[in-house]
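Below is one structure, written out as structure tokens, with a few remarks after it.
A protein chain is absent from this complex, but the other protein chains hold their places.
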Amino acid sequence: MPYGPHTAPDRERMLTALGLSSVDELFLDIPEALRASPLRLPDPEPELELATRLRGLAARNRVDLVSFLGAGVYRHYTPAAVDQMLLRGEWYTAYTPYQPEVSQGTLQSIYEYESLIAELVGLEIVSASHYDGAAATAEAALMTCRATRRERVLVSHAVHPHYRETMRTYFGSGLQLDEIPLVAEGPYAGTTDLDALERLLGDPERPVAGVLAAQPNFYGLLESMSAIGALTHAAGALFVAVVEPVSLAVLEPPGVYGADIASGEGQPLGIAPQYGGPYLGILACTEPLVRQIPGRLVGMTTDVRGQRAFVMTMRAREQDIRRDKAASNICTNQALLALAASIYLATIGPHGLRDVAANGAARASELEAALAALGIERLHAAPYLNEFAIRVPDARAVHRRLLDRGILGGLVLADVEPTDPSVADALLVCATEITTSADIARFATALADVLGGRSPVTIEAAVAIDGSGVSTAGRMAGR
Amino acid sequence: MPYGPHTAPDRERMLTALGLSSVDELFLDIPEALRASPLRLPDPEPELELATRLRGLAARNRVDLVSFLGAGVYRHYTPAAVDQMLLRGEWYTAYTPYQPEVSQGTLQSIYEYESLIAELVGLEIVSASHYDGAAATAEAALMTCRATRRERVLVSHAVHPHYRETMRTYFGSGLQLDEIPLVAEGPYAGTTDLDALERLLGDPERPVAGVLAAQPNFYGLLESMSAIGALTHAAGALFVAVVEPVSLAVLEPPGVYGADIASGEGQPLGIAPQYGGPYLGILACTEPLVRQIPGRLVGMTTDVRGQRAFVMTMRAREQDIRRDKAASNICTNQALLALAASIYLATIGPHGLRDVAANGAARASELEAALAALGIERLHAAPYLNEFAIRVPDARAVHRRLLDRGILGGLVLADVEPTDPSVADALLVCATEITTSADIARFATALADVLGGRSPVTIEAAVAIDGSGVSTAGRMAGR
Amino acid sequence: MSVTGPRLQPTLFERSRPGRGGGKIPHPPKDALDRIPPAHRRSEPPALPELNEPEVVRHYVNLSHLNFAVDTGFYPLGSCTMKFNPKLNEWAARLRGFAELHPMVPDQVAQGTLQLLHDLESALAEISGMRAVTLQPAAGAQGELTGILMIRAYHRSRGDFERMDVLVPDSSHGTNPATASMAGFRTITIPSAADGGVDIAAFTSALGPTTAAVMITNPSTLGLFETRIGELLDAVREAGALAYMDGANLNAILGRFKPGEAGFDVMHFNVHKTFSTPHGGGGPGAGPVGVGERLVPFLPAPRVLRDEDGSYRLERTGERPTSIGRLRSFVGNTGVLVRAYAYILAHGATGLREVTDDAVLAANYLKHRLRDAFDIPYDRACKHEFVASASTIKKDTGVRTLDIAKRLIDFGYHPPTIYFPLIVDEGMLIEPTETESLEMLDAFADTLIAIADEARTDPEMVRSAPHTSPVGRLDEAMAARQPNLRWRPMRGAEMPCPD
Partner (left out) sequence: MSVTGPRLQPTLFERSRPGRGGGKIPHPPKDALDRIPPAHRRSEPPALPELNEPEVVRHYVNLSHLNFAVDTGFYPLGSCTMKFNPKLNEWAARLRGFAELHPMVPDQVAQGTLQLLHDLESALAEISGMRAVTLQPAAGAQGELTGILMIRAYHRSRGDFERMDVLVPDSSHGTNPATASMAGFRTITIPSAADGGVDIAAFTSALGPTTAAVMITNPSTLGLFETRIGELLDAVREAGALAYMDGANLNAILGRFKPGEAGFDVMHFNVHKTFSTPHGGGGPGAGPVGVGERLVPFLPAPRVLRDEDGSYRLERTGERPTSIGRLRSFVGNTGVLVRAYAYILAHGATGLREVTDDAVLAANYLKHRLRDAFDIPYDRACKHEFVASASTIKKDTGVRTLDIAKRLIDFGYHPPTIYFPLIVDEGMLIEPTETESLEMLDAFADTLIAIADEARTDPEMVRSAPHTSPVGRLDEAMAARQPNLRWRPMRGAEMPCPD
């Protein structure tokens, strides 16, 4: 056993103390007929071989592409300090902080996480933490039902498709979920259809518990969140804003535009893409909803010595106390990722976070201009922050041919919305602070090439802009 | 300033307290005529840009070659735990452990380092630590002069050329250094010439303080260390063994074959090649020489509370106390690398270290056989551990052409010994536990190709042996 | 400044000074945000703390010193399997090829990770004796939800809409009933028999045409193997219900019992227990679910598939309409799964079985060492953990299990899980795991025995423990009564900031 301490004499000593001759005797309680067939797995692999194997597998993934893919997961620069703090063994393999006397490090860090996210979203109560943005959003939807004792939730079609699918799964228990369609044409195309929303809210037979909309939405567009909120509240429902945390450095926060609940994906806060997780489900709400919010809450208190200290609190909402009456079944969460997000925010600071968001916006403008010069237009007209859809004939084939040229040309929207004709010929592209002008030039050049046009900038010129010879792909860590 | 805490108001407050209006006033003691011209350096670089630049530079180094290069620096597998323990901030930017009450971590780790190396070399006293193998060997030579009050040292020509050059530099002060030639022909070719040694020792006018020989020597060959030691001691001189620490898992240690002093390069003990440093100079000696050994010594003692504790000791040898009478000028050393070596040894254990050495030996045999199948013979006949020289016509050109094929075919001996005709057509090649059969097959194939012969193994077959698709190059860390 | 003992730390907010920090991100062009309509813009920047890197580092290094962790000491927290967290796994998960891979790339870009996931599914299937495995659930509880939703879908697919009950033993973990509720089922609690197993009579009489599933934790949360498991499973099958196994305690049966072979229809793994991956202060984890033949069609989407040509791919949107859908975005907590894969390969077949053997041996040894000083409510061979009780001690001295747990802190140990499962009076659930040495087990036993003695000789010392931790017992009532759940500038006396 590669990590076990027991030597043969150790085992012998324990068996002797127990009066046994073999460890098999400790398994006699397994009915003979039900004992396991032999494990068909390979022999133990020494670390040298295993490390080689793992490095080989990692090398089979292509992470050196010039990428314009976002779609809910964003590639940002993580300062080196973040992972070095996170790698400290004192954080690891420490389960729930059941014993606050010896868990103040984790407990204070969770309290700080709650406080940091509260500042970002402008809401009072933050739970720490949920599995990811999709699961947190599904929990938010369930919260609205519990709080209003209604059973129907409306979700904008422009909420991330994975989140909508997840909600559908979670709603399998009998609650109802309806989608709010999007405006089809004109300056608001691609955003939530307010008229449709009003109609959906108006059905007296089927009162609505909550309304969910995303800011920016899945297509990168900015929604009229206050208008959605006003309609929602007028119908006695709760308003859930699905947010992207980095954007909140510059965008109006949910607390200001009247959201009752905010949910979202915390991955952009210093967490690597990792092909899908572990990420960080953000969930926050107003004070009156505090008894409805699922997940862990840590509060400040004092100890018997009169010192300030931190402790898990309001646990009566949780499954280990309430069992089948609990607010959710969540137990293990993503605490280490909440810590990562906190370290990231502490390291980068408010100005740094603003710069991250603003650089993304600036690069996205640059990208839009470079594509426009090729005659490639946006699919929508509404304002966006750092991500937008473009109309590209035969998008899937173009995407594939870009890949051959080392470029990840965003997301083929038809892959996630195969039945939606409005996105049949579209790519969703994004820029962040790690996108370089050279990356944009390479994208434009390759796209021109693929589309049979001419390149507006040569690759040589492009590389000169950056100088380092390292593309976006090399700009994520510090990790 | 990227790491500074001072805000403008902070600076203002300090200046006000000092009654100053500008920080410039604190530099009025620099004579006006001698004040610096402006610094012509670029603007501060944000971490994102700097990380990109550094990654770009690192990427310009080619570390994915299949390598057979050793020559004093060896590529081993370092378990992942080693670097993760080493990266802990508590070890870093802590200078000399002047205050033992708050430095027990470092002090105990140094004591353990001394103990671990003492076990390996079989000598009592280990100093912690020296700059590298070359500097430690030069210090060893100087020690023999101090201890014997003689001024002449003999060094085998088969000690690493860099070490011999370093000794020559350190001996600039007036001491004499003579080289012991090697046996030119026959079964002992490439090892220290014992007859020549005896003659050199025999000059009554020029008594010898110390004799240095390496085991394995620079050509990978095993020397008759006890015979060298016996001749040395007969002449009243001290015997210095220059050793490679991993080999000591399987080779007779200096303490057993009668060396008075051992020196060597600690890099193979879990330290990355890093293009030359920081490494770890090992220096050890017998008990009677303890007052002559330069560098730090940590001993065990007790504190006022009766607890066991560790402290720097016998400091009267060191420059900060003895000034111009000190054993050496060494002050800053390589303590963090001594720690790395200790963690490596603790992690890998005695059996692991033996396996490292034995795997290297096995792979080297395999390499010898594969080359012999191509008709390429060793340059020498004496036994070796895991490194040996081969005779290759036009070695430099062959080496270059191997490089074009992604293979680092060892060291061109003529590059380091340009005036020695005996190594004019030779490559020094090495294998370690990270060398794979696939690497060897690729080497043989490429060499056959370069030499215009036929390949004994196809590349396809070779890769299949390893299976991972990762060559030696991917097998070093864990780091 | 932990060398003179860990010190309480000010919050990030209290450390903040306006104007500090910077140097990480290039400044954007001045007009970067001009495009964004003012109505969408934030008027005030978020009041995040401003710190420089040295202060951030000191903050988190010093905070970390306030934690007990497996890397610093023995952590016998029952039911949590606090085994050692191999350092190779942390290295592996950080390899650029794994870490920087975006989850929505085309399959051909992600062949390394897809192959790893596919191989891991096979390994988990082999370990559990199940037919297929999904890696999607983020934790055990989400795995339970996945399993129960599949069971629901199964019954519905057969036109059976009557089955609304889920049976769970009273010793079960809280996630079991909570999951049943979340999926819209009614929970029926089954009492335990005197020997700690499920009460078979109560069980069979609760089974019926409205039973959708039974959820059995095996070994149970008491650390006991369910010896009547064959009978139980027969009864379930007969009733037309499905059998869910809560596999959180898998560490006790690797290579010894395969739930799929025994007849369970579905189970979840707690990867972050059995396969060591870190659950830092509460997570992350991963809760893969294995299913028998009947539930395969209902597995969450997307599955990881291996094509004829040996390449790997994810199921496409809508490819398998019988699926219950997705439980989360993307394919799973891949970073956690990389660690689990490394763990399984490092051990291999023999190593995994040794894990179980050593974990069970250590638990039985420790139980044996404690039998004179404490009550052992279920005194038969345990599996990887066991319950001890301070019932007698409390009767004799008034010292409770809580006090004993706190007192352990003074001696450098993390307390066991206490008052769980709820059915044991003054219980403590002790799980040593297989990565603790015999020296450590003995030292821990000696200490617990000494504390039991101390409870008799100096009960106040135990009742007022811990004495050496950075904070003493907390005022939890105040925390709940006047919740302070986020930082606000506060007046000195009210809640003073440690310097």
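In this document, chain identifiers A, B and C correspond to the written order of the chains, with residue numbering beginning at 1 in each.
Keep this in mind: a residue touches a chain if its C-beta (ideal position, glycine included) is under 8 Å from a C-beta of that chain, and two chains touch if they have at least 3 such contacts.
Nothing here was measured: the structure is a model prediction, and the numbers come from that model.
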item: Partners of the unshown chain among those that are drawn; value: A, B, C
item: Contacting the left-out chain in the complete assembly, out of A:81, A:175 or A:269; value: A:81
item: Touching residues on chain C - with respect to the absent chain; value: 1-7, 17, 23, 52-55, 57-58, 61-62, 65-68, 70-73, 84, 86-87, 346, 409-410, 412-413, 435-437, 443, 466, 468-470, 499
item: Footprint left on chain A by the chain that the document does not show; value: 1-5, 7-10, 44, 46-49, 79-81, 84-85, 89-90, 102, 477-479
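The criterion applied here is as follows: only the chains that are shown with their structure count from here on.
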item: Centre-to-centre distance between chain C and chain B (centres being mean Cα positions), rounded to whole Å; value: 46
item: Whole-Å gap between the CA centroids of chain A and chain B; value: 47
item: Multi-partner residues of chain B (at least 2 other chains); value: 47-48, 79-80, 84, 89, 477-478
item: Shared interface positions of chain C, touching two or more other chains; value: 20, 22, 24-26, 53, 57, 61, 86, 88, 90-92
